[in-house]
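In this view, the complex is presented without one of its protein chains, the others remaining in place.
On to chain A.
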Amino acid sequence: MTLALPHAGTAPSVKRAVRRADRPARRAAFLLSLPLLAFLAIAFVVPIAALFTTAVDNPETRSVLPDTLRALAAEPSAAVPGEPVFAELAHDLARAGKARTAALLGKRLNYEIPGMRSIVMAGSRLAAASSQGPWRQKFCDSDPAWGDPALWAAIRRNGARLTPYYMLTAVDLQQTPSGGLAPVAPEQRIFLDILGRTLLVAATVTLLTLFLGYPVAYALTLAPPLLGAIMMLCILLPLWTSLLVRTTAWVVLLQSNGIINDLLIGMGLISKRLQLIFTRFGTVAAMTHIQLPFTILPIASVMRTIPVAQLRAARSLGAPPMSAFWRIYVPQTLPGVMAGCLITFILSLGYYITPALVGGPTDQMVSNFISVYINRDLNWGLASALGVVLLAVTLLIYGLFLRIVGADKLRLG
């Protein structure tokens, strides 16, 4: 609710005077918020900047093969370069072998050409073992891959400071030799599919929490104080339990010989045990349970501010109960609904423990893959690129949301 501002029609000079009088207070407010701004910069802006940089940074080839790249530049048109480049390659690889950096190059090139890790490591050993050329012949004899134009195209391409490789891979694209873009081979296309499934699961969970949570929030506002407090406790209690514990509880409930199946069989409703765990159903059920409080709380806090007298007034003016509820009450709860849905949707996008434990192989979300690329494969470029894609999608949806609903409709409490 906005108040009608009294100075709406006053002269500009008065406005300026008021602003000047406010200045010390504003300055104090700014100074007070400095710690928060500094915190945000360190905890938020800097990591996201680092995320963006890591997603396009390409230091490996430049740092391991500096002389080779320089020699390659002298032969711009050669598909497979001549002896001078191979001599520099031998020199660079021998040095990298000593400094233990050859594996970094091998791993980087292996992303684009599987098998390159071994080829580079063997090349580094070869360069260290012999002191004399002819290097081109020696390299090609040891592994014909060194005579492959594709390998040299990859080295040339990665001589650049920045690479589009990770970002393209994160959306299932690749660079063609001619410089254009093309989708990757069908059996390597995974990330768009995973992103779509992440969005779908998040949307399903959001809608379910809304359908389940809205009546609860309404009951919460109508309940007498003591009952309301108990209800609130029941809603908050799960929030104080570890996510892992709640997820494991769902494993116990959902498994084939679990409580739900036992109950259904005991009641004679089913004769064959249902596959509930390791399914999309299990994932959505567990996530909905975990997310419910996040949807309920903003809705309830907005509902509390709506005077009950309004509904009575609507009834007394002749509106049937349903109509009074839908036309008077529900529209006023929209800010809470929007806020609750937005929180749940965005949090759901980042889930990974729950889908990993309760979901099947087709329920793994983007975060699962980010974690694998960070922890196991040490492919932080691709992990960052996936993070950037997720962030972009989240911002896009947030933007769309504000556009459709309006920023003023969003209220968190």
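Convention: a contact is a pair of C-beta atoms (placed from the backbone, for glycine too) under 8 Å apart; a residue touches a chain by one contact, two chains touch by 3 or more; residues count from 1.
Note that contacts and distances are computed from a predicted model.
Peer 1: Can you match the unshown chain of the complex to its UniProt protein name from these: "NADH-quinone oxidoreductase subunit J", "L-lactate dehydrogenase complex protein LldG", "Acyl carrier protein" or "ABC transporter substrate-binding protein"?
Peer 2: Choosing among "NADH-quinone oxidoreductase subunit J", "L-lactate dehydrogenase complex protein LldG", "Acyl carrier protein" or "ABC transporter substrate-binding protein", the correct UniProt name is "ABC transporter substrate-binding protein".
Peer 1: Return the single residue from A:14, A:28, A:49 or A:222 that touches the missing chain.
Peer 2: The missing chain is touched by A:49.
Peer 1: Among A:153, A:274, A:356 or A:397, exactly one should touch the missing chain; which is it?
Peer 2: That would be A:356, which touches the missing chain.
Peer 1: Write the list of chain A residues that the hidden chain touches.
Peer 2: On the side of chain A, residues 46-47, 49-50, 53-54, 57, 99-104, 106-107, 110-111, 114-118, 121, 186-190, 193-194, 255-258, 277-278, 356-357, 360-362, 374-380 touch the unshown chain.
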